[in-house]
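The complex appears here minus one protein chain, its other protein chains still in place.
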Amino acid sequence: MTDLIPMAALGATPVRASFGPLTLTEEEGLTLVSLALPVGFDASVTEVPLPGPGGYAIGTTSVFWTGPNQWMIETRDLDATSRALAPLPDARTTVQSDGWVSFRITSEAGAAPLLDLVTKLVNLPADQLAPGRATRTLLHHLGCFVLRRSETEMAVLTLRSAAGSLWYVLSGAAARIAAQEAT
Amino acid sequence: MTQTRLPGGLIDRNQPLSFTFNGRKLQGYQGDTLASALMANDIRLVARSFKYHRPRGIFSAGSEEPNALLTLGEGADADPNTRATVVPLREGLVARSQNHAGPLGWDLWSVNDLAAPFFAAGFYYKTFMWPRAFWEKLYEPAIRRAAGLGALSQLPDPETYDKGFLHCDLLVIGGGAAGLSAALTAGRAGANVILADEDLRLGGRLLAESDPLDDAPAADWVARAEAELRALPNVRVMPRTTVFGVYDHGVYGAVEQVSDLPGAALRQTLWRITAKRAVMATGATERHIPFRDNDRPGILLAGAMRAYANRWAVAPARGKVAIFTNNDDGHRTALDLQAKGVDLLGVIDSRTGARPFGDYPIFAGGRVTGTSGRRGLRAIRLAWNGREEELACAALGVSGGWNPNIQLASHHRGRPQWDAARLAFLAQGGPEGLIPAGAAAGEGSTHHALTSGHHAAADALRQLGLTTPAPALPRAEDRQGGAEAFWHVPGKGRAWVDFQNDVTVKDIKLAHQENMRSVEHLKRWTTLGMATDQGKTSNVTALAVMAELTGRSIPETGTTIFRPPYTPVSLSVLGGGDTGAHFRPTRLTPTHAWAKAQGALFVEAGQWMRAQYFPRPGETHWRQSVDREVLAVRAGVGLCDVTTLGKIDVQGADAGEFLNRIYANMMGTLAVGKVRYGLMLREDGFAYDDGTCARLGESHYVVTTTTSNAGLVLRTMEFARQCLWPDLDVTLISTTDAWAQIAVAGPNARRLLSRVVDGFDLSNETFPFMACAELTVAKGCPARLFRISFSGELAYEIAVPARYGQALMDRLMREGADLGVTPYGTEALSVLRIEKGHAAGAELNGQTTALMLGLGRMVSQKKDSIGAVMSRREGLAQDTRRLVGLQAVDPARPLPAGSHLFREGAARDTATDQGWITSACYSPHVGGHIALGFLEEGDTRLGEIVIAANPLQGTEAACRVVPAQFVDPEGGRLRD
Partner (left out) sequence: MLIPHPLLGPRDAQEFTYLGDAALLNRPDPASGTAAFCDYVYLRDNPAGTHRELWYHEYGDRSWLLVTRDTLSHEILDVRLAREVKTGGTA
């Protein structure tokens, strides 16, 4: 393995902070692979789930829709994912792990604080924020993926270079929600 | 009566609150507004008027307030022009009056009132025209000082603001009888409902009235309704939330007042609400009846007086109170005041046949013709039964009927329609999906409001495909208004129509005399309705007065419409809290922290922050640093983070053909493992971006764009892919951020790189100029290497996954210590490329062509590409301007970018203009100032002296026309 020491998006180590019921964590160890398939591909030949528009198939390897015939794969085992994609001869993949920063947001108090937070951040109706949904939208003038993993967990992804701005917005909104709940 | 505080009310007498007004310490109770608390302390004079500095008091009990604008708080927290009627009283509140010189009671500017004949409408337009120069220097500053509202603190707002987004099936605007009824119906039906009300407390007028619901106080029903709504998971109850505007497709703007306390975690939230349907249950605003001197403190809207008595348990003054009305509603005020023990002078009813509703004097067919009392009402003149008399009176309630609050319905240019029976404008042709209900729909009685709220919700539910539950509404009063048109009391003197902008009946007459016949002209000439209250209490009355003057009906006279915001919105909350450095996002390169540690200065490049230069100890001027960095690159090796360049991954069977059509030059023929410079044109034939294209595999290319055009190029390529040639098999993925890319430039570049690559042969033979490869560095880090040069030196760009960018930079710095390795920033980058004659943003400014750039032959004639056809059109093909180098004759003399080029001795005008300088710098390599520019027939004029003139700054410099490549024109170095 290389002797270059990797950096997290905001410094030497991934950031993590809690605000009342909400905890924000920079995700590490996930490999992101973007996948594009030509028109007329045959989805039945692969084990990799390929969800439809706005969809997010959550599993050990998760996949979310990013555009017509395009997906993003979240995996911890790139080799296995490559093998699973092998039957798709025309699959175009690009490793994107370093293109994005992903902040995981979890709630200790059910879905409500999570929804309060997301309500302050993105202009999306509730059905597009339900568990199993993934949406690319604008957040603080940044293109972001908003992934809802479960009732109490979501993730927001943006360009790695904008990690500082996204952290400012997420942590600021979470802090205001915590402060309001405290009063 | 010895005090103004009355029994009862919805205030909590167990919670006294202290506050100050103009330094005076006062007391009120929890539940008071600032206005009711001032009234409870018998303070009537609270403000001075905008133009005449007339003494003014509280006029209303709601957000329509035109007079009682106060400044709250101190220092940076000072909030001017706050309507005292909507501020909940709190402990320690500091309030001050505004717009006066000296104490409020002895305002020096009230001389304006004595000079009133000179200040009528149109006065400024006519008077301060001449001499022209005096306007800006003398008249306007003086007028502005004397006129106006409160003053800003001039300090940054220290409070916290926020924004957010809500979505619902039904937005109910207003939480009075109609709104509560609508929200209950829709909430019980299971719809997602948002109920927003500007007041701290739900209930609207129900809180202001003494009428029971189901034989119990209305406030009890309101509390039960609120409890039910709050218990429903599909209903969001939002008090203190003003819906201020209606936008396209069911988008509503709202501001929620979260806290009033200075330093609170959050002060206000700006909400953008997307609603499938909305109910406009915004209630109605009472109008007044103008009569002579009707603006004295102590003269209020009668309905407001009733609200103060019932909800806040306060009388408008100590002493006798009279009511002046043209309808039955004025009598309700009289009855409620009487029930609270207020000493009633009587009801003056403009209707000749009017009868009392209780035991109080009535002056049927009477009218108020004047008032007296310098700082507050002392007496009124009553004309009744053919005689006029003066009667002592401390407060007068005026009721001229009610105007439905239809503002939101006309935000999409919906023209209100006059309803002659109700004497009111009703909403018509409003935004789709916005359903009026209750008093806002002209349904004034509580019974009608409750029923119409239910029906409005039922309409919305039906449109949404939901089932409406049976109504369960309380029994309520169902009185009719019985208004008879009576718009103003004619006579001498000034009768105010618009209190906030100081517009009188006389001004409207004057406008009419001056031939301002359209209401739009009337409005603009008199400024009527153009104050911060948008004429909530004045517009309709003014129209009626104008109709009377012109002998036309009100519908014939027409009406103005309203615009957002319904009530004033602070700029702070519109900003949504993102100020200063966080006004917009910034993007940082992977080596940002490292560069910062090196002492770099940064420059904004779009959203990016890039290292501009790296000053070293002893360097006192940026030029010293930049010159050193440039020379270090040319003599040794330099490192520059170029991650910001856009990178687009192009894959697919037809990727080569696709790129042929995107680039002006041929790209499909590029060999695997090679890089080519590429130029992109717009379809109109002008150049718009350039960069390199590397072919990593048979059907895999990586396109780089300039930093600023990364988004635009991807958008254009997606347009080509989806809209022009969808038959091509190609996919695009932006990978800008995935790779940290570092330029390694200078004669020692190869030696340095050879120390970090893992056994990769960098020799010229194996890896020549314009080669590219995927490899590993530093014992296994995946990397991409491109042998390209922006500086003209032997150079590479090496890319590693972004997380390793900083470590790679560190490694290269360490490994290159003996090779003179030097980090360089964007300034040196720019000097290096100007010295080499490479085009950049200033040359590719959207007005230049491949031909002008000296790249005419790059535009392939063998294939079609975006812009190819138009680049060959006559006007472009015959352009004779060419990119040249310019060298200052006096090396010490700068050649400012933007200068225009002229022949020596020629006039400096557009006819003799020969071109312009695009980029300029001091070149340490040349030892003088140099520039790039476009010059007429520049390619044939090498050696000629031309003049670079900057007429804006009056500077000129002679320069010699030279080839654009100041460095190594043969290109030997980069191929070495």
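Order of writing sets the chain letters: A and B. Residues in each chain are counted from 1.
The rule is simple: a residue touches a chain if its C-beta (ideal position, glycine included) is under 8 Å from a C-beta of that chain, and two chains touch if they have at least 3 such contacts.
Everything numeric in this text was worked out from a predicted model, so none of it was measured.
For the chain left out of this panel, the touching residue among B:475, B:584, B:872 or B:908 is B:872.
When you scan B:249, B:355 or B:374 for touch with the missing chain, the hit is B:249.
Of the candidate positions B:210, B:274 or B:624, contact with the hidden chain is made by B:274. The residue touching the chain not shown here, chosen from B:550, B:579 or B:722, is B:722. Where chain A meets the missing chain, the touching residues are 53-54, 65-68, 70, 123, 125, 128, 135-138, 143. Summarising the interface, chain B meets the missing chain with residues 247-251, 274, 432, 683-684, 711, 714-715, 718-719, 722-724, 726-727, 864, 868-870, 872-873.
By definition in this document, only the chains that are shown with their structure count from here on.
Residues of chain B that touch chain A in their complex: 160, 162-167, 192, 258, 265-266, 269, 272, 274, 577-578, 582, 584-590, 593, 607-608, 643, 649, 651-653, 729, 731, 733-740, 776-781, 800-808, 811. The touching residues of chain A, when paired with chain B in their complex, are 1-8, 11, 34, 36, 38-39, 69-70, 90, 92, 94-100, 119-126, 140-142, 159-166, 168-169, 172-173, 176, 179-180, 183.
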